[in-house]
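The complex appears here without one of its protein chains, the remainder shown in place.
And then subunit A:
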Amino acid sequence: MADGNDGQRFDRLPATEAERTVDGRATREAVVDYFADRFGIPPATFDDYTFWEKGAGKIWIYRGEAPTPLEIEAIGMTCLRTRQEHWKPTTDVVQRFGDHATECVIDLDREQARRFAAGEDQMLEWWDGDWGYLIAAHEIAGEAEAIGVGLYVHGELRSMVPKGRQRDLEP
């Protein structure tokens, strides 16, 4: 198998390993399983969506119509970074689909949420769940809402909110 990934175009992910023609490319099955295994997001959540790779390891989620391959600027939203040991979801996909998550969700209070949105790292030693990438959430208008992705290691939650998305918000 050649490394046929082309950074200039979108290629739809193969459904399964058996259909894969490009080395190292994630499959749809693996992406959906990742969200289910890591965050408890039911696979059916993604039934109407397709997944695409453009740029090595950068996975996009899309709900419209498109042929593969496709050379345009963007489809849907960036969703996941693969081709690395620990896959990493994006802030925007977590905000869009995070309400379906039941695992690896760390609930922050007002001040912790404010610091997280501002891009600050913070010691949160009370967390007794998994290490690695977590969904940081807080309560807004009576319901939990995902803020973004955090990396939890050694008692510290590091905000992965990209610089352009960070905001100084009222506590």
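Just so we're on the same page, a residue touches a chain if its C-beta (ideal position, glycine included) is under 8 Å from a C-beta of that chain, and two chains touch if they have at least 3 such contacts; residues count from 1.
In this text, contacts and distances are computed from a predicted model.
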Item to complete: Match the chain absent from this complex view to the correct UniProt protein name in "A-type ATP synthase subunit B", "Solute-binding protein family 5 domain-containing protein", "Carbohydrate ABC transporter permease" or "RNA methylase, NOL1/NOP2/sun family protein".
Response: "RNA methylase, NOL1/NOP2/sun family protein"
Practice prompt. Specify the residue from the set A:18, A:72, A:123 or A:153 that touches the hidden chain.
Written response: A:72
Discussion item. From the list A:11, A:92 or A:156, pick the residue that touches the absent chain.
Written reply: A:92
Worksheet entry | Residues of subunit A (touch criterion as defined above) contacting the omitted chain | 48-49, 61-67, 70-78, 90, 92, 95-96, 117, 140-143, 145, 147, 164-165, 167-170
